[in-house]
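Read the structure below first, then the notes.
Removed: one protein chain of the complex. Kept in place: all other protein chains.
Let's look at chain A:
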Amino acid sequence: MGENLPRVPGGAQLHSDTLHGPVRTLRVKMVILGSSGVGKSSLALRFVRDEFKNPSPTVGCAYLTRVVHLSDVTLRFEIWDTAGQEKYHSVTPLYYRGAHAALVVYDISKRETFVRAQVWLKELEKQYIPGSTVMCLVGNKGDLDQERQISVQEGQALASDRSLFFTETSVLSGDQISELLLGIAHRVYECIGGQQGGLSEWKETPLIDLHHRDTFTPFASCCKVGP
């Protein structure tokens, strides 16, 4: 599952490593929002399995997990991939309530998804308790540069206005995906991890013993970040 880990150009290294030391494991709730078709499910799949395939449209919400090892802590990302359809708007707050990280995704080749992203950001701000959620704007489908309708600058400007983390990715090519996840991991840990009641510790349920773990978080892969 986690064998084909992406190479990280920026010096950091990812290791396939299912063993982890006596470091704490903290739960991070992350939600992915945005119009349908921008690549949210594909992004979630890249996060947890590092593969790309043509997904069917998401119904409701998909829950996936991915473990990220930082130098002194392990973060267990519990990722909610939401359906962009309006019909689910009434239930979506359920998914982003209490999220530690929120990714708002748009498709750089479709302006209306960028407009929609701004609506999502407004919506999130209503629920937003400063310091409790790391928000991130993601311009996906960077590989479609020829059909680009939103410039990098425009995306960056929107993010800077609201002091959000910003990146352009290509889920198709894998570009910037692990950087994005690591970036979020660091920020979440720095901003929220230290707070009282910020991140709760994750304990494996006593029902399951260790060798079953792979089955019950079937797609979780682990990676360790060197200093």
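Throughout what follows, a residue touches a chain if its C-beta (ideal position, glycine included) is under 8 Å from a C-beta of that chain, and two chains touch if they have at least 3 such contacts; residues count from 1.
Operating definition for what follows: contacts and distances are computed from a predicted model.
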item: Protein name (UniProt record) of the chain left out of view, among "Small ribosomal subunit protein bS6m", "General transcription and DNA repair factor IIH subunit TFB4", "Ubiquitin-related modifier 1" or "Vacuolar fusion protein MON1 homolog"; value: "Vacuolar fusion protein MON1 homolog"
item: Sole contact to the chain not displayed, among A:62, A:152 or A:191; value: A:62
item: Residue of A:26, A:70, A:83 or A:137 touching the missing chain in the full complex; value: A:83
item: Residue numbers in chain A that touch the chain omitted from display; value: 1, 35-37, 41, 44-45, 48-49, 54-65, 79, 81, 83-88, 91, 94, 112-113, 116, 205, 207-208, 212, 215-216, 218-219
